[in-house]
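With one protein chain removed, the remaining protein chains of the complex are shown where they sit.
Going in written order, the chains are labelled A and B, and every chain counts its residues from 1.
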Amino acid sequence: MLEFDYYRPKSLPELKENLSQPGALMLAGGTDIIPKMRKHKFKPTILVDTSGIPDLEFIEDQKEEVVIGSLTTHQQIARSPLIASVNPALQKAAESIGCIQTRCRGTLGGNLANASPAADTIPPLLIYDASLLIQSLEGERTIPLESFLLGPGKTSLEKGEFIHSVSFPRLKDRWGAEFIKVGKRTGMAISVVNAAAAVLLDQKGRISDARIALGSVGSVVIRCRETEGFLSGKNPDREVYAEAGRQVREEIRPISDVRSTVDYRLHSASVVVSRALEAAVEMAERRNE
Amino acid sequence: MTEAFQSVGKSVIRKDAWEKATGQALYTADLSAEDLTFGAILRSPHHHARILNLDVTAARKVPGVKAVITSDDIPGEKVFGPLVQDQPSLASDVVRHLGEPVALVIASTRIAAEKARERILVSYQELEAVFDPVEAAQPDAPQLHTDGNIVSELHVGDGDITVGFQEADVVVEGTYNLPRISPGYMEPETSLAIWHEDGTITVWVSSQHPFTDQAVIAAALDMPVDQVRVKSAVIGGAFGGKEDSSLSILAALGAWKIRGAVKLVNNRRESFLAHPKRHPARIHYKLGARKDGTLTALQAEAYLDTGAYASYGPAVAMITTETMTGSYHIPHVKVDSYVVYTNSPLSGAMRGFGSPQSHFAVESTLDILAERIGLTPIEIRERNILQPGDQLYTKVVMNESALALPECLQKGREIMNEFRAAETTPGKLSGVGIALAAQSMGLGANVPDDSSHRLEWAPDGSVLIYLGAPDMGQGLAAAAEQITAEALGIPYERVYSLPLDTLETPNGNVTCASRMTYMAGNALLDASSSLIQSLLNEAGRLLDQPPDQLKYRDGMVIKPDGVEVPAVEFISRLAEESITLTAESTFSFPYPEETTPQHLPIGMPHVLYCFGAQVARVEVDPDLGTVEVTHFASIHDVGKVINRAGVEGQIEGGVATGLGYALYESMALKGDAWVDSFTEYLLPTAVDLPENYRSVILEVPEASGPYGAKGIGEIPLVPTAPAVANALYDALQVRIYDLPITPEKVMGLDK
Partner (left out) sequence: MKNIEVEFTLNGKKTSLSSAPNLTLLDVLRDELGLTGVKDSCGGEGECGACTVIINGKPVNSCLVFIGQVEGLQVTTIEGITPEDGYHPIQRAFVEAGAVQCGYCTPGAILATKALLDSNPEPSDRQIREGLSGNLCRCTGYTKMLDAVHRVIDEGQDD
C-alpha cells in the first residue's frame, strides 16, 4: 500500500480546505478507492477521510425534488421509503450493487465520482435528469449528471472539488420507472449491461415523455435521446417497446471485454430496454387506479 | 446383516469446528515465531522469456532486508515435481509462465521485503509464447522444455473401432472445450519455516502432502530428511491445489539462508498465477450406437494443457482416459490423450482430476445420441450402464459398485419427472437434464500407495489417532474418529485426531483421489484390532490370566467369569509402569494381481469406482440467454456413510463447484493478462445456488471398505456441468460444447 498523509476533516469548511491541497484525494466508503490504491491506479499524497463529516449523509424530500447527500450509502438508499416511492429504479439499482458489506460502505458520491460505465446508480439518475452540486474552497456550481460524466473514470471534477449532493425532480402524474441489470452471476454482480427507463403517460394513455439510459455500452452511461424522441406520442404496446429496443442499438457503442462481447451487449441492451419500458408503462398505468 | 452402529452412519460434530467458529483455529498465516521475517517473491512479468541478467545488489541494500535469494543460492535440488522434475523452485535461465517465481526477498517486515523486491533488476529477452495445447503439440511451436512440448501421451483401446462404427446405425461426433479452473480454496498458500540452532528446520504447511513436502524440502536444502520437520497447520481448503510444494520450499530456503524464521503468504493473485489449476482440455468425442441405443464404438482424442510445468498432468490424463467411457459398457474403444506444455500457469491436481473433463464429453454426447435415435436420456443410459462383471475397456472387471447405477437411474427418472412438473416462471423456458458419473478411487496400479496411521490409548481412556494424512477441511479427522470409535466400541467423543507432525505421525500419504477415508479407515480398523489385542495381552499379564481367556467389548475387558473391567483401569495402571499402548497399521490400496490388468503404464488402471447421478432443472430467459438452476438433485453411492453431515457437506460443496464449472468459472487469458482475481473469476455465491436442492445418498457396500465405505470427495462435481448443459438443451435446444455456459454462448453472441 502506498504511503500518504492522512487528513480527517470534521466539517465541510475543513474538507474544502484539505481537498484544495495538491495531491489530495477524497475518501468516502473506500470500496473503489482502496483496491485501486493497492494496484497503484490512484496515488494520492494526501488522503482525505470524510468519515468524520455527518453533513453529507442525508436523503431530503424537498417537495419538487429529492436531494441525496453524496456520502449516503447504497444501503441507505436501498432502504429509503422515499427513494422507493420517488425513484424505484434507483432503489432497485442501489440494492443490486455488490453485496451487503459493500453496500454498507459504498456511497452514491463515490459511485458517481468513480464514473464506471457499469455503475448501477447512474442510469436511474440520468433518466431523472439528475444534477450534482459541486463544492470547493472556491465556491460551488451545479452541473447535470450527464455533463459530469466524461469517460471511464473521468468526470468534470476539478482539483479541490467534490460532490456535495445529487438532486433530481420528482416525476409527475402518471409515471413509471424501472431498472434492469444483466450480470454474469446473481450475487456480487458487475453489470454486463444495465438499463433504466422512465415514462410519463398523457391523459389518453400515450407516452408523453420517455427517458432511457443504458450502462456498460459505451465510455459513459448513455441517454438514448433519439429513441426517446421516437417514443414520444406513441401508444404503448409491445411493438413500440420492441422497436425502441431496436433503435437504442444505434445510439450505443459497446465494446468486447473480459465480461462480455459487443454483439451480446447490443442484443441484451435491446432486450432490457424493451422490458424496462414495458415495466415502466405498467407502473404508470397502475397510478390511475 | 443389520448392525446397530454407535457412531458410524451418524452426523457427528467435527471437533475442530468449534475453534473455527470462534476464530481461534490457527491457519499458517496466523502463526508467529520469534524474530519472524517475511518473504516477498519476485515473479515473472512475461509469459515466456529468457533471463539475461538478474541483479539483486540494490535489493540487498534496502533497510530491513536479510537476504535476496536466487536459483544460484539453492544448495540442493533446484527443480522438483511429482511426476516429472521440471519445476524450478526459482527460475534460473528461462521463465515459462506469467507469475513464475524468480527471486525471493526476506526482510524484517513485509513492506521492506516488497520495497526490496522493486529494486531487483532483471533483464528478460521475451520469447514467443504458446497458449493452446493443440498448437503447442505441433513441431513448429515454441519449445518450452528440452524434450519437447508433449509431456506424455496415452493410447488405450479395446476391440476394433472400425468394426464398432460399422455396427453403429448412428454416429455422433463433437469437440468439447473445457476451461482452466482455479481450485478456489479460501485460504491462499502460506508457509512458515523456522531454522533451529541444532541445524534442523521446522516448516508449517497448508498442504495435502506434508511428507512429500518434507522430502522435497530436504532435497532442495541438501539435508537429510530426518532433519526436516513438517507440521500441518489448520488447512483452509485444498481441492488438489495444495499438492504442490513450491511455497514451502521457498519458505524453507529463506529460513535456511538467514538461519531464522520466515513466513511466506501468497496473495490471491499469486495463488491464481502460481499454483496448480484444473487442466483445460479439448476433447474430440465420436460415439456410435445401434438404433436400439446400444453403444458400439467410441473414439476420443484429448489434449490436456498442463501449462508451464507437468505437475500431475500425466496422471490427470490417465483418469481422463479411463473415464472416457463414463459409466457405460462400450465394446470397441480407442482413446488417445496428450498432455502438452504451454506458457500458461501450471495445471495439476484438482478435485475430479481429469474426470470432470471427460464426463462433460461423455454425458453431453449421450444426450445428443439419444435424441438422434429417439430415446430419452434415461433410456439410452439404461441400455448401456455397466453391470457387475462387465469389463471396462481398460480390462478392469467392474465389481458390485455398479449395482448403484440402476438405482441412480431409477431415482434420477423419478426426480426428473418431479422437476418437470414444477411450474415454469412466466417468460422463461424450463428444461431438465441428467448426467451420470464414474469416479475412480486410488492412485492407480503399481503406484506405491501405503497409508500408515497410529493409535494410542491415553491414560484417561481416550484414544489418540496419529492421523497420517491431513484433514484439509473435508472432515477426514471426524470420519477417522468415528471408525476408530466404532471399532473400539467407545464414544466418538473419546477419540481425538492429533495434528500432523512428521516427527510424530506415521506417513499416511497424500490426501487425494477420493481414498483417504477408505485408506485411513482400513488402517485404523486394523490398528484397532491390534490395540485391543495389546490391551488384552497386558490385561492378561496384570490379571495373571491367559489373554486368550479375556474378551473385549465396548471399552470393557471381560474376564472369564463374565466380570467386566473398564479398559481405562488397565491403561492407567500401564501408564504408571510407563507402558503406552499403541498400534500402528499400514493399509495399501488393493490392486489384486488376479484382477488388475498389467498392460497399461504405471498409474493405470484404477480398479475401484464409485458412481452417482445428478439431475438439474434450469430456467432460461430465451431473450437474454441467462440460465438459472432452480432445482437440483444429487444421487451418490458412498458404500457406507461414516459421518452423515460430512458426506452431505462434501456433496453440497462439490455440487456448488460443479455449478461454477458449468456456469461461471474460467481463468482465461484476456489480452496479455490472466484472469487473476475474484472480481473476474466468479465463484458461486449463496444467491447463485439452486433454491430447491436435495441429496440422495445410496449405500451399496464396498467389501474392501471400512464398514463398506467408498470415497465421496471428488465425484459430486463430476456430473454437474453436463447435467446443466443437458437441461439447457432440453429447455432451449441449444447445445453448448465449451464451458462455462454463458448467456453470450446461449445466444450465439460470444464472438
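Operating definition for what follows: a residue touches a chain if its C-beta (ideal position, glycine included) is under 8 Å from a C-beta of that chain, and two chains touch if they have at least 3 such contacts.
Treat the numbers as computed from the prediction; the structure is a model and nothing was measured.
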(message) One chain is left out of this view; which of B:S11, B:T162 or B:Q387 touches it in the full complex?
(response) B:S11
(request) Looking beyond the chains shown, say which of A:L47, A:A113, A:V166 or A:A197 touches the absent one. (result) A:L47
(message) One chain isn't shown here. Among A:P35, A:G151 or A:G229, which residue touches it?
(response) A:P35
(request) Would you write out the residues of chain B that touch the absent chain, in ascending order? (result) 11, 13-14, 16-18, 20-27, 29-30, 183-188, 234-237, 239, 267-269, 472-475, 645-646, 648-649, 652-657, 677-679, 683-687, 689, 691, 693
(request) Spell out the interface residues on chain A facing the chain that's missing from view. (result) 1-6, 8, 27, 29-31, 34-35, 38, 47, 49, 51-52, 75, 98-102, 104-105, 186-188
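Note that in this section only the chains that are shown with their structure count from here on.
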(message) Need the CA-centroid distance for the pair chain A / chain B, whole Å please.
(response) 44
(message) List the residues on chain A that touch chain B in their complex, please.
(response) 99, 182, 184-188, 190, 192, 257-261, 263-264, 267-268, 271-272
(message) Residue numbers of chain B touching chain A in their complex, please.
(response) 623-626, 628, 664, 670, 675, 679-680, 682, 684-688, 742-744, 747, 749-751
